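Single-structure report; data block below.
For this view, one protein chain was removed and the others were kept in their places.
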Amino acid sequence: MPLPDTLPLIGITWADALFMLLGGVAVAGALGVVLGRDIIRNGLLLILTLGAIAGIYVMLGAAILAGAQVLVYIGAISVLILFAIMLTQSKAAPAKLNFQTQAVPAALISALLALIFAVTLGGGGWNATVFDGTPPPEGTRGAADALFGPYLLAFEVASVLLLAAVIGGIYLASLPRAGQIGAEEEEERR
Amino acid sequence: MSLITALIRAASESGEPAAVLPEYAPLLLLLPLGGFLLTAAIGRRLGKLAHIVPLLAIVATWALSMSLAVPALLGDLGEAGASRELFTWIASGDLTFSMGIHVDALTGALLLVVTTVGALVHLYSVGYMSHDPGYWRFFAYLNLFMFSMLLLVLASNLLVVFAAWELVGLSSYLLIGFWYTKREPGLAAKKAFITNRVGDVGFALGLMGLVAVFGTLDIPTVLAGVAAGELTGTAATVIALLIFCGAVGKSAQFPLHVWLPDAMEGPTPVSALIHAATMVNAGVYLVARMSPLFAASPEAMLVVAAIGIFTAIFAASIAFTQTDIKRVLAFSTLSQLGYMFAALGVGAWVPAIFHLITHGFFKGLLFLGSGSVIHAVDGEQEMPKMGGLAKKIPITYATMLIGTIAIAGLPPLAGFWSKDEILGEAFKFGYTWVWLVGLVVAGATAFYMFRLMGLTFWGKSRIREDVHPHESPWTMTLPLILLAIPSIGIGVLLGFPVADGIIVHGLEPIFHTANEMLGHEHAKWQLFGIDGILMLASVTVASIGTAIGVRLFRSDNGDRIRAITARLQPLYVGSKGRWFFDDLNDLIFVRLGGRVAHAAWWFDRRIVDGAVNGVGALTSSGGRGLRQIQTGRVQNYALGIALGLAAMAIAYLVIGS
Amino acid sequence: MSMIAGHLEPYLVLSGLLFSIGSFGFLARRNAISMLMSVEIMLNAVNIAVVAFGAFVPALAGQGIAFAMLIIAVAAAEATVGLAIIIAIYRNRKTPLVDEYDTMRQ
Partner (left out) sequence: MNDLLTIAPLLSVGLTAVAVLLSDAITPNRKYAPISVALAGLGITAWILLQQSGGVVTALNGAYVGGPFVAYLGLLGAAIVAITLLISPDHLFARGYPSAEFAATLLFALCGTILLAAAADLVTLFIALELMVIPGYLLAGFAKRDPLSTEGAVKYFLLGSFSSAILLFGIVLLWGATGTASLTEIAMSLTSLTTGVPPAVAVALALITTGSAFKIAAVPFHYWTPDAYQGSPTPITGYLSVGPKIGAFVLLIKLFLIALLPLADVWIPVMVILAAATMTLGNLVALTQGNVKRMLAYSSIAHTGYLMVGIVAAGAGEASGIAGILFYGAAYALMNLGAFAFLAVIQGRPGATVQLSDLAGLGRKHPQIALLAALFLLSLTGIPPTAGFFAKAYVILSAVQAGGLAAVLAIVAVLNAAIAAFYYLRVIVYLFMRDPAETDVQVATSPLLRAGLLIAAAGTILLGLLPGGLIEAVVQALAS
C-alpha cells in the first residue's frame, strides 16, 4: 500500500517529518550531552546525536558521508572518548558538580549566539535551489571528483595530519620510557 | 671678507666647491664604528693599552672631519653643501629610505665641536679612567657614542637621524651607567633613557606626520616641500612641536630636563662629552636643521622661545645653591641650552649655532676641569669640602678660569661673542622679554660660575687632612690646555667682525629659507647705534655678575665676606649705600635667592620629577589591573572568546548594513 | 510540497543551533572530556552546514561531501591529540576537572 504524500492528520510531508525527527533527536541528544550529569551517559548520548546527524546526511543525499560518519565518528572517536572517560574517572571526582560557576552567563551568551545564527542563517539570501522533498542523492562520483580534483592536496595533507596526531598522541599518552624523567616515579607507583 | 677668513681660506687646500663629498667621507662613520667593534672584540685582552685603537680612530676622524668642516664653514662646499649616497636602506613601493651623508655649514659647525671635544675627551680618559677595571669597555662605549653622534649629524634622511638619535640615547645609557655596580649610576642611566624615550615618542610621531604629508623623510625634499608652502597652519605647528618634543628630551629642556643633573653620576669625561659638547646639542641641531618647518609656524617658534628662555632662567636659579661641582655645571648646561633654544625660537638661527660651538668648547673645558679637580681631591665632589686649590693645581685652575670667563660672557673670550649676538638679535626681532630675561640669566651665569671658582679654588682649604691635592697627569691637563685655546679664541675667529664673521657667512645660506619665511632681514651691524648699546648692556650685566661673585666668594666663610665688604666699602659706595649693598646682598643672594632657588629645586624634584615618575607608576598600576582578567581558568577565557564573538557579530551586522 | 526539508535554511538553522549548544557545553562544563565532546558537537554542526551547502548550492555540488570528509579527518586528529593531552594531565593532576588547572595566573 503506497503511503500518502503527507503524514495523516497533520499534513506534514514525510521528508519534513523525518527532518524534524532527526533534527529533534540531534538537538535533544546534544542538549543531553551538555546538560547531563553522568559523563558515561553523556558519551552514549553523543553517539546518538552523531547517529541522528548521519541520518540528516542521508536525507541530504550524502549516504557515503553518513557511512564515514558511522565508521569514523561512532566507530572510532566516540569509542576513544568512552575509553578516555573510563581512564580518567577517578573515585574522587565529584559527579554532581558538573558545571562551572559561570554556567548562567554561558547559557545567556550561547542563547544569544543561537539567536544570531537563527536570524542571519535562516534569513535567506543564499543562491540555493529549492527541492520538492529532499535533495537528490549525490552519487559517490561527484564526491570522488571533488576529492581527487581540487581537494586532492587537502586530502593528502589530511593523512599527514592524522599521522602527526597519532605519533604525538602516542608519545603523550604513553607512560615514560625507562631512562626518561618520571620513569622511576612511575615504577614506584606500580 | 675679513682678513682672518682670507688667511684660513688660503690655508685650506680645497678651493673648488664640490657637490659630491670625497670618497673618504664615509670613513667618518666607519672609523669610530671600527674602533668600537675592534675594542669590543679584543679590548679586554689589551688591558691598559685598550685605548690605542679607539684613540687613534677618533684622532683620525677628527682630522678627516676638519678637512670637511673647515671648507663647509667657509662656504667652499657650496650653499647647499655636499652629499654622498651610500646605499639604499629600504626600498619598496612608495617608501624609499636611502642612507646618505650630507655636509654643509651646519654639519660643519657640529663636526667641529663634536670631533674636537670628542678627541680630547678620549685623550683625557686615558688618564682619568686609568685605574678603572672597565678601561677597555669605556673606550668601546666612547667610540660607539661618537659613531652614533656623527651619524646623527651627517645623515641626510630623517629616519636615519632618528635611528642615530636612538643609538645616541643607547650609548649614553651605557656611559652614564658605566659604574653599574653602584646603585645611583644605574638609576640615572635608566632615567636618562626613559626620559629621552618620552621625547622620542613625540619625535617619532612628528616624523610620521612628515611621512603622511610628504611621503618621504629625505631632509632636502621635506624642507623644499615646506618652503614651497605644502605644510602650513595647524598641521605645521603640530608636526613642528612634535619634533621639538624630541629636541626637548635630548637637549634636556624643561620639563624633560630631569635626567641631566642625575646623569652626572657617570664618569666625568662622559659628562664633558655627552652633557656639554655633543648629545645635548643634538636637539639644537635638529631644530636648526628643520628651521623652515619651524619658520612655517609662528606658534611653534613661540613655544620654542618660551621653553628655551624659561629653562635658561629656571636652571640658572637652581645653579645658585648647588654645592656639587658637577651639578652646578649640569644646571649651567641646561641654562645655556635654554639660551640656544630661545635664540632658535626668536629666529636667531646663526647665533644659536654659534653659541652651540663656543659653549661646546668652554663647557667641555669646564667639565674636564672639574674632573681634574675631583681627581685631585680624591673623588670629592662637594665644593664646601674644597677651597684654596688654585696653587695646588695651577694648570687646572688657569684653564678653568678661562672657561669661567668665557661662559660669563666677558669679552673677548668665546662666550661673549655668541651670547651677545643672541641677546642682540632677540632684541632687534622684537622679543624684548627674551632679551630681558636673557640679560638676567647672563648676569646670574657670571655670578654662579665665579661662586664655583671661589668655593673651589680660592680662600682657605677645607679639604680633608689625609688628602693631598696633586695636579693631574699630562693626558688630562693637555686636553684642558687644548680646549682653553678655542675657549679664548673661537669667538673672535668665527664671530668677528660682529654680524660679518665666518660663522655668519657660512651659516646664513642654510637659514636663508627660514629667514625669508619669517621676513627677517639683517641690517648692517652698527657699533655706534643700537647694536653697540646692546653689547654694552650685556657686557655690563656680565661684569656686575662677575663682580658680585668674585667679591662674595673670594673667601669662604661668612665672617670674612662681611669683613672684606666692610673694609672695601668706602671704595664703592657711601655709608647709606653700604647698608643698602650689604642688606641687598643678604636679601637677594642669601635669603630671597636661597628661597627662590630652593623653591625651584623643590618644584623640580617634587612636581616635574614626580610627574615623570608618576606616569611610570600609573602605567604599572594599569597593567596590574589588566592582569586580573588572567584568572588561569580555561572557561573564563572561553567565555571571553564567546563574548567577543557575539560582540563582533553584532558590530559587523551594524557596520555592514 | 515539502515546506522544510527541501529548503537550505532549516538545515543551516539546525546547524547554528547545534553549534550554540556545543559552545554552551564548552563554556559551562568542568570536565575536560565533556568540553572535548562539546567541540565535537560543534564540528558536527558545521558539517551539517557543509553538506547542506553541497546539496543546495549548485556551484558547490559534489564539494560538500569532500569537504565534510576532510573535516571529519581533522576532527579525528584533534580528538586523538586532545585525549592524549587530557590523559597526560590526568596522570599529573589526578583530576579531569579543568577549573582546577589554574596554577598559572598573574
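Lettered A, B and C in written order, each chain numbered from 1.
The definition used in the following text is that contacts are C-beta pairs under 8 Å (C-beta built on N, C-alpha and C of every residue); 3 or more make two chains touch, one makes a residue touch a chain.
It should be emphasised that the depicted structure is a prediction, and the values quoted were computed from it without experimental measurement.
K.L.:
Which displayed chains make contact with the chain that has been left out?
P.N.:
A, B, C
K.L.:
Of the listed residues C:Leu14, C:Ala28 or C:Val46, which contacts the missing chain in the full complex?
P.N.:
Per the contact definition at the top, the residue touching the missing chain is C:Val46.
K.L.:
Using the definition of touch stated at the top, determine which of B:Leu46, B:Val59 or B:Leu170 touches the missing chain.
P.N.:
B:Leu170
K.L.:
Considering the entire assembly, which residues of chain B contact the chain that has been omitted?
P.N.:
That gives, for chain B, the contact residues 87-95, 159, 162-164, 166-167, 170, 177, 180-181, 185-186, 189-190, 193-194, 197-198, 200-201, 204-205, 208, 211-212, 215, 616, 619-620, 622-624, 626-627, 629-630, 632, 634, 636-638, 640-641, 643-645, 648-649, 651-653, 655-657.
K.L.:
List the residues of chain C that touch the chain left out of this view.
P.N.:
Looking at chain C, the ones touching the missing chain are residues 19, 22-23, 26, 32, 35-36, 39, 42-43, 45-46, 49-50, 52-53, 57-60, 63, 66-67, 70-71, 74, 77-78, 81-82, 84-86, 88-89, 91-93, 98, 101, 103-106.
K.L.:
Please identify, in ascending order, the residues of chain A that touch the omitted chain?
P.N.:
Spelled out for chain A, the touching residues are 116-117, 119-121, 123, 125-127, 149-154, 157-158, 160-161, 163-165, 167-169, 171-172, 176-177, 179-183, 185.
Here is the rule we go by: only the chains that are shown with their structure count from here on.
K.L.:
With chain centres defined as C-alpha means, what is the inter-centre distance between chain B and chain C in Å?
P.N.:
66
K.L.:
Just give me the whole-number Å value for how far the CA centre of chain A lies from that of chain B.
P.N.:
Averaging C-alpha atoms per chain gives centres 72 Å apart.
K.L.:
Centre to centre, by mean C-alpha position, how many angstrom separate chain A and chain C?
P.N.:
6
K.L.:
Give the residues of chain B touching no fewer than two other chains, as numbers and ranges.
P.N.:
In chain B, the residues touching two or more other chains are 635, 639, 642.
K.L.:
For chain C, write out the residues touching at least two other chains, lowest number first.
P.N.:
23, 27-28, 30, 99 - these are the residues of chain C that touch more than one other chain.
K.L.:
If you look only at chain B, which of its residues touch chain C in the complex?
P.N.:
627, 630-635, 638-639, 642
K.L.:
Flag every residue of chain A that touches chain B in the complex, lowest number first.
P.N.:
100, 102, 105-106, 109-110, 112-113, 116, 120
K.L.:
Given the complex with chain B, which residues does chain C contribute to the contact?
P.N.:
23, 26-28, 30, 35, 98-99, 101-106
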